[in-house]
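Note that this complex is displayed minus one protein chain, with the remaining chains in position.
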Amino acid sequence: MKIPKLLQAVLVLIGVYLGFILVFDVLLDAVIPSSVLAMYMFFVAAGVFMVFTFEEDGTRELVAPIKALVEEPSRRLIRNIVFVVVPVLAGAGTYFQMVPSLDAPVELRSIHPAPPTAIKVYGKRVNLLKLENPYRKFEKEDPEKFKELVAGGAKVYIQNCQYCHGDKLDGKGPYAAGLNPTPLNFQDVGTIAQLQESYLFWRIATGGPGLPKEAAPWISSMPVWQNFLSEEEIWQVILFLYDYTGRRPRSWEHDG
Amino acid sequence: MRGNGYLVPFVAALVVSGALFLLMDMAVMNMQGLSLFFEP
Amino acid sequence: MNLCRLKNLKGISTVLAVGILWLLAGDAFGAETASATGVTGGYGPAPDLKPSDYPQVAGVNSRVTIWIVAQLHLWFAAFVLAVPIFVFIIEAIGMRTRDKRYDDMAYEFIKVSITAYSLTAIMGGLLLFCLVLFYPDLFRYMSVIFKDSMFYYALLFFAESAVLYIYYYGWHWLQGGFRKWVHLTLGLLLNAVGTTLMLLANAWLTFMMSPAGVDPAGVFSGDAWAAIHNFLWNPINIHRFIANIAYGGSIVGAYAAFKFLTASGAQEKAHYDWMGYNANFIAICALLPLPFAGYYLAAEIYAYSQQMGITLMGGLFAWLFIIQAVLIGTLFLSANYYLWCGMGRSDGAKRYYKYIKYIAIVLIGAFLVWFTPHTLVLTNEELKALGGPYHKYLGPLGIMPAKNTAVNLMILFTALSFMFYRRANKVATVGWVKAGNAIQVALFTTGILNIFFLGVYHGYFTNTVYKVAASIPQVLTTLIVIVASVVIDSFMYRRSQEAGPLHWGRVPPRSQYALFLLAVSFTWLMGLMGYIRSGIRQHWHILDIMRDNSPDAFTPTLGYAANVVSLATILFMAMVIFVFWLSQVSGSKTLPDGYWKE
Partner (left out) sequence: MRQFLMVVAFTLLTVGLFAGYSNFGIPQIEPAQPPKQEKIDLGAMTMDKFIALGEKIFNGKGTCTLCHNNLGRAPMLGGTAGLVPKRLVDPRYKGEATNVEEYLIESFVKPSAFVVAGFGKKGTNDTVSPMPDVSAGSIRLNDAEIKAVVAYLQDSGGAEVTVKIPTDAPEQTEQTEGEPRAPFETPEQAIAELGCGACHKVATEEGEVGPDLTKIGGLRDKAYLRQAILDPNADITEGFEKDQMPPDYGAQMYAQELEMMVDYLAGLK
């Protein structure tokens, strides 16, 4: 038996929708955000529309049931039911969309806000555009010393950072569960691998209070580390972060 | 459709174009001072 | 048409008069600062302005005004610069094939653009006027540095007009043999002048983003070429040149669609269907390389200033790129949809219908990746369920390598749609059809594998230098696959049989709306990207040199920007429809009975 085109289209849409839910929420155990899912479905619907209507015969077949529903005298009962149910559904949908809820409002943080050109740390002005890790050069020049520096950074990390960012640098430290926003996961390809070392220096030295307004809400618990760590210690920790995760800092020079 | 007239040229083209693309990748990456396979 | 010319001249003379006035003022200013600072050479540092230095005129919001006027000018200019490019190409095709339809179509295109040309001039004059009125100090500073290029710009504008008029009014006069060659040469000249105009104007705006030839205080070294040839000049030039062609194609496509929908006879419908198809073809051809030019530009912006780069991609404007993704997706989808609908013109296209849904699946799939935002909007429940703002699977789709891969796939499959369309009405007669098809399939397979390999391996397992570098072979792969398969196709379908006559005009009205969607989306997209490009300077007139201290120097929210862009788009579309209507009116005649004495 051939499934009518309209039903086909609807089935495809429902199938894709359930597919997303199944794959992300059940199989991968990582819920698909409703905002993303809504847009995904919008474009899937556009695609389905395109495939079903690009040729004349198919289009006619697709809209035939709708046309019949609206025009044919024999379908009066169904027509009346549909004409009542659809507006009610639309109204209900709108109502539940708009009704105020007790949930906290959706928050959007810009995780990597644009850095300022220059910052003030350790009582001096530092130009972030030119700032470089003073120890990075030892990676090639003096691997022994570099190893030592990384080890130093590891020590600093374990003593200060791992409580939140985790001993695997995955953002799952003992205290992480109590924090919102949650501590950064340095293993993620979207974090330190995307950034220059100067950016990390800025974020570590000035902490949550040093975030610009666009990164609000301003509730990051990251301490202002320049009050606790020396400049050298921060640079060593940065070496450690990249070394442990196996990532490379963003740079424009070819150092491969 | 997948008779001999199809399969042989398909496999041949697959191998040849695959090799050519790989060569091109290497050449372009080398031109930028990098190697196709990452050396940290 | 006389009316048109008059208006045109008026627009140009406004530009020139105001421009020259201010060039003189600029010179006077230069001399003044020289004596004030005691610095010889005549150049002072960039002025440090106070809010009171910005004239407030009748309560008008100066920034929004200049924003809209500049945008309108740019749209018209893009259209007017692009049309002669493909008119030139179409005329050449017509000369080669000796098919008069091409010549007629080229003439109709240029007819549309000539009214738009005068609107461009008027908008340019208005823009200059607004600059002088609302931002006099900025304009003065700029005109000291660019006084020479501004002068040549004015001269070139004259040349452009002259050549355009001869080209247009002489169309029917310069026909046949040698005369046609003269006419074609005029077309080339027109394009050369137009492109030079664009390059000059680009230098002014890129100077504001990546100033060169001035010291950190803004004191000009006197080297005008250094100021013109600034860091972002060439990236913008390339990007704009390609985008203009795509844009011009889409607007002419909308024109054809409009004429198609309002056409009465079958013959007229067929003509405008054909015209819309050609315009869309041009738009798609230029659309395919456009994302690459965009990446190049963005990469150069990043290289010039990390701060601008992050503001652009990761910070404030990251969400604008999601809107951009939606729009570019819309462009690709509507272009594809138009091609698929167009297959209805051919009786032999049924053979390919079954493949369309697979193309659609890939296109939509790639588009979803392209659209996935870097920062997800999460409800608190989702945040808890995920254990943080990072999504293990969607997160990696939010960054560049995934999007590069996705866009390459979208381009490849759009090209595939196009190849199906081309084949729809043909039956190959050469003996090696099977082998040819096999080679093409193999080519696509290895190409896609290579794109995935480069995107995944270099995108997720190496450092940023590699990521950026790997996008180049990705692009090359796409281009090679497209070029190679088109070449194979052209050999394979040499001396092919036609499956049946092509029924021009046999397309559903839906497809014409796809053309409209293309034009509107393109316009809106250009407005949005123009805002982003200009907005990443934030509170600087000239980045790090001349600060914008006007009351409106803040960066607006995305919704605000989108509303301004929407308003400008509606204004532009209204004017474009007016232009279309004019070209229709100019062709119609009313014979009033008994009005004139016999």
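Think of it as A, B and C in the order they're written, each chain with its own count starting at 1.
Convention: a residue touches a chain if its C-beta (ideal position, glycine included) is under 8 Å from a C-beta of that chain, and two chains touch if they have at least 3 such contacts.
From a predicted model like this one, the values you see are computed outputs, not experimental measurements.
The omitted chain makes contact with just one of the residues C:Leu119, C:Met308, C:Ile322 or C:Val475: C:Ile322. Residue C:Val377 is the one among C:Val377, C:Val486 or C:Met575 that touches the chain missing from this view. Considering the complete assembly, subunit C touches the hidden chain via residues 35-41, 48, 216-217, 258, 261-262, 316, 319, 322-323, 326-327, 377, 513, 516-517, 520-521, 524, 538-539, 547-549, 553-559, 561-563, 565-566, 569-570, 573, 577.
Here, only the chains that are shown with their structure count from here on.
Taking each chain's centre as the average of its CA atoms, subunit A and subunit C sit 30 Å apart. For this pair, subunit A with subunit B, the centres built from the Cα atoms lie 34 Å apart.
Residues of subunit A in contact with two or more other chains: 248, 254, 256. Touching of two or more other chains is recorded for residues 462-463, 465-466 of subunit C.
Remark: subunit A residues 24, 28, 30-36, 39-40, 43-44, 46-47, 50-51, 53-56, 59, 103-104, 106-117, 128-129, 171-172, 180-183, 185, 188-190, 193-194, 196, 199, 214, 247-256 touch subunit C in the complex.
Taken together, the subunit C residues at the contact with subunit B in this complex read 434-435, 437-439, 441-443, 445-447, 449-450, 454, 457-458, 461-463, 465-466, 469-470, 472-473, 476-477, 480. Remark: subunit B residues 1, 3, 5-14, 17-18, 21-22, 24-25, 28-29, 32, 34, 38, 40 touch subunit C in the complex.
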